[in-house]
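Here's the structure we're looking at; comments come further down.
Heads up, one of the protein chains got dropped from this complex, but the rest are sitting where they should.
Going by the order they are written in, the chains are A and B; count residues from 1 in each one.
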Amino acid sequence: MTSQGTTELTVQENAEELRRTVTRLFGRSLHIRTLDTGSCASCEQEIRLLAAPHYDLHRLGFFFTPAPRHADLLMVTGPMVRAFENAARKTYDAIPDPKIVVATGACALGGVYQPDPFTHGGVGGTFPVDVWIPGCPPSPLALLQGLLVAVGRLADKVKDLDFALNGTPR
Amino acid sequence: MNPLPVLAGAAAAWGLATLIALTCGSTRAGIRVCCAVSGLGGGAALAGGVSALLSGNSRVVSAGGSVVVGTLQLQATSLAGVFVALLGLIAVATAAYVPRYHEPSHATGLYLGVFNLAMLASLAVLVAGNVVTFLVAWETMALLCYLLILRRPRRSEVAAGAFWFLALSEVGFVAIVAAFVILAAKTHTMQLDLIAARAHLVSGDWRVAAYLLALTGFGFKAGLVPLHVWLPEAHPVAPADGSAFLSGLITKLGVYGIALFGFVLLPSGPAWRGVLTMAAGAVTAAIGILYALNERDIKRFLAFSTIENIGIIITAFGAAMTFLAYGQRLLWAFLLLAGLYHVANHGSYKTLLFQEAGVIEHATGTREFDRLGGLAHRMPRSSVISFVGTLGIAALPPLNGFVSEWLIFQGLFQGFRTGSHLVAILIVLAAGTLGLTGGLAVYAFVRGYGIPFLGMPRTRQAAAASEARQPQAGPTLLAVACVALAVGAPVMLAGLARALRTITGVTLRPVLLPGNLTVIPAHTKFSGFSPTWLTVFLLAVSAVPVLIYLAGRPRGASRAEPVWDGGIVAFKPRMQYSAMTFSAPTRVMFDALYQPSVSVDRASDEPAGSSGPVHYESEATPIFERYLYRPVIRAFEWLADVVRPIQSGDVNLYLFYVFAAVLVAYLIAAL
Partner (left out) sequence: MPLWTLRGLRRGVVTTRYPARPDASAQLLPTPPAFRPEVLTPRLADRLAAVCPSRALARDGDMLVFDVGACTACGRCRAEAPEATAASGEFELAATARAYLVKRIPLGGRPA
């Protein structure tokens, strides 16, 4: 904040402010609405395991809810089959702001399926996605990490990974 | 104020209205004038009824007569006051309703003439001072109501319904005549107040016989189970204002008859008489509402609901008689008061609901629940008025149904004061049955209001409904009356307590309304409740969510999105509840009563859709018709077959009958 009349924030400060706001709103209590846009249900099985005693997302303050009106976060799986697009859009619109969209699994991220007459091949074109979780399916641990990144409790790790091995083979 | 001249004025107005209707009823102006005069008559009747309530029994006025039928005698009693006031209210509401409801035509003129005469006859029944006047007026009323139902005689169900009405009315009339004859013969007088004064001259067995005959005879008219079969046949087929009159007043004439015999002419009797009446009322109430839940036609549904409410009133009367047998005079008077209050309440909201059913029928062309829907948006004023009536009849606070049912329940809960364990248990059972009835009534009226008015229209006719040019003044007046009866309950109860002092001799006012706004059920330290304060409280409480909304409204921009429907493509009307599926749980639970017969018809055993539609039909067994009335009718038909040979058509045989009769007469004279 400068001493001039208008406040001038850098992109960095904006992002930080946003992260703090999101953490304040959702960090301890988040309601998740899952949406299957045509997946093979492997992602759904891993998501289901989150509620099981081993992974237990409730201890982190996360809950599943079927009602979009009560949801804060939309967890989308599947390649966005065209026949489902209307319903997916309706679900997204029915969630009150502020909301977070998390695309889960390789299908939703654009892998596996190419765009064709039956599917869009990924959910990026239908919703503004905030967090992308790769995997096929992503394990419950990866899902937990993704949710914690979404609410700003963990930092985004993958942007610093380069997937290049240096030195002797492992 | 002497009520009789006012009531004479009302009668004159109705007679004049009849003449106007018969002569110029085929023009719109003629109908308007007739209704105006009829409405004035109604106002006079209302005033006369209230005055009769408050001023005690008037003197008996003889108005001529003949040697054959005896003197015509009239007396305005306090007991009749409630019923006369109700008649007046219904007459005014009907007068406001008719001009927009009926099309001017020759048949309408006849119909309105008959209607006004029927109101006049009902008034005569209520102010009859002696047996003959009562019976003549009763029969006239029955015949005129038969003509009333026959507004559209060429429709087959109309003729059948009207026939049921007349046939069972006549059967009841036989019992009523028998009851009156017993009393008149034993007390050597035809005048009703003298019969009441000399009731002690009638021995116990004859008293019981007279009361049971009266209960049966008037029960036919009131609609007690199993004497009710005509009600759901006759009430729906009459025009809406006729149905309203039948349900709102004519059934109450049966109640008046039972009250007359039970409380005025033969006040004291054994306890089992009261228990029997109470049981009949409780069974009627439960069966009435259970069958109401099974109906797809609005007017049949309302007819069964009338049966239920009559059951509630008779339960109150029966319990009152039981309490008197055990010396509890306060509770005797209190339950009679509660029953009479329920008479007034039911008359007001049932008439309203039937009038609204007529409005719906004219606006959409159908009376079936499953063809309606979404009327709240298309007919907003009618839906608000119907809602007031629905709240009243479902006995929800703060409206009048709640107050009168609360009073009846409080009276029943004091069954322990009888001192007899058996009777106390029976009274509690009756209270439990009324509780079941009350719950089912709320359920039934959620269905009765929700299916037609809420949701999406299920057919094009419902979507095209409009309340332009539909009658609204009549139902609005009744809605105002409902609210007034609720909020002004203390006034109403004070008036009724005055009337009760005349009828029963019990001064109820100090133990009924100790303050001016709180009602207590005849004994202090039992319970208490203030209808006025309850209304104020409910209004205040309903302001709380409004205030919360105003305070917590989002100040930022907000987004309006459609209601979440699961993301389906489009919401179709067929996805809603239908009336029958909504009441399916009761059909499952009470299937021992309904004994539904289910028939399923399918083209083949393939799953539905791949080989053609599946036809499913479920019908509740009409128990009383099949197991009570049909056997009795068959027995009479058998008897008629046996006796038919007498009517051979042969003149010689008839001459032989004459000869044989004269011979027998000589022989008897000779002995």
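Criterion: a contact is a pair of C-beta atoms (placed from the backbone, for glycine too) under 8 Å apart; a residue touches a chain by one contact, two chains touch by 3 or more.
In this text, all values refer to a predicted model and were calculated from it rather than measured experimentally.
Student: Write out, one label after another, the shown chains that touch the chain missing from the document.
Tutor: Checking the complete complex, the chain left out touches A.
Student: Pick from A:S39, A:T77, A:T91 or A:Q145: which residue touches the chain that isn't shown?
Tutor: If we include the chain that is not displayed, A:Q145 is the one touching it.
Student: In the whole complex, not just what's shown, which of A:E16, A:D116 or A:D156 touches the removed chain?
Tutor: Checking the options A:E16, A:D116 or A:D156, the one contacting the hidden chain is A:D156.
Student: Footprint of the hidden chain on chain A, which residues?
Tutor: Chain A touches the missing chain through residues 53-56, 59, 106, 109-112, 114, 124, 129-136, 138-139, 141-142, 144-146, 148-150, 154, 156-159, 161-166, 169-170.
Please note the rule applied: only the chains that are shown with their structure count from here on.
Student: Between chain A and chain B, what is the separation of their C-alpha centroids in Å?
Tutor: Roughly 64 Å, centre to centre.
Student: What does chain B use to touch chain A in their complex?
Tutor: 559, 561-562, 564-565, 567-569
Student: Flag every residue of chain A that touches chain B in the complex, lowest number first.
Tutor: So the residues of chain A in touch with chain B come to 67-69, 86-88, 90-91, 93-94, 96-97.
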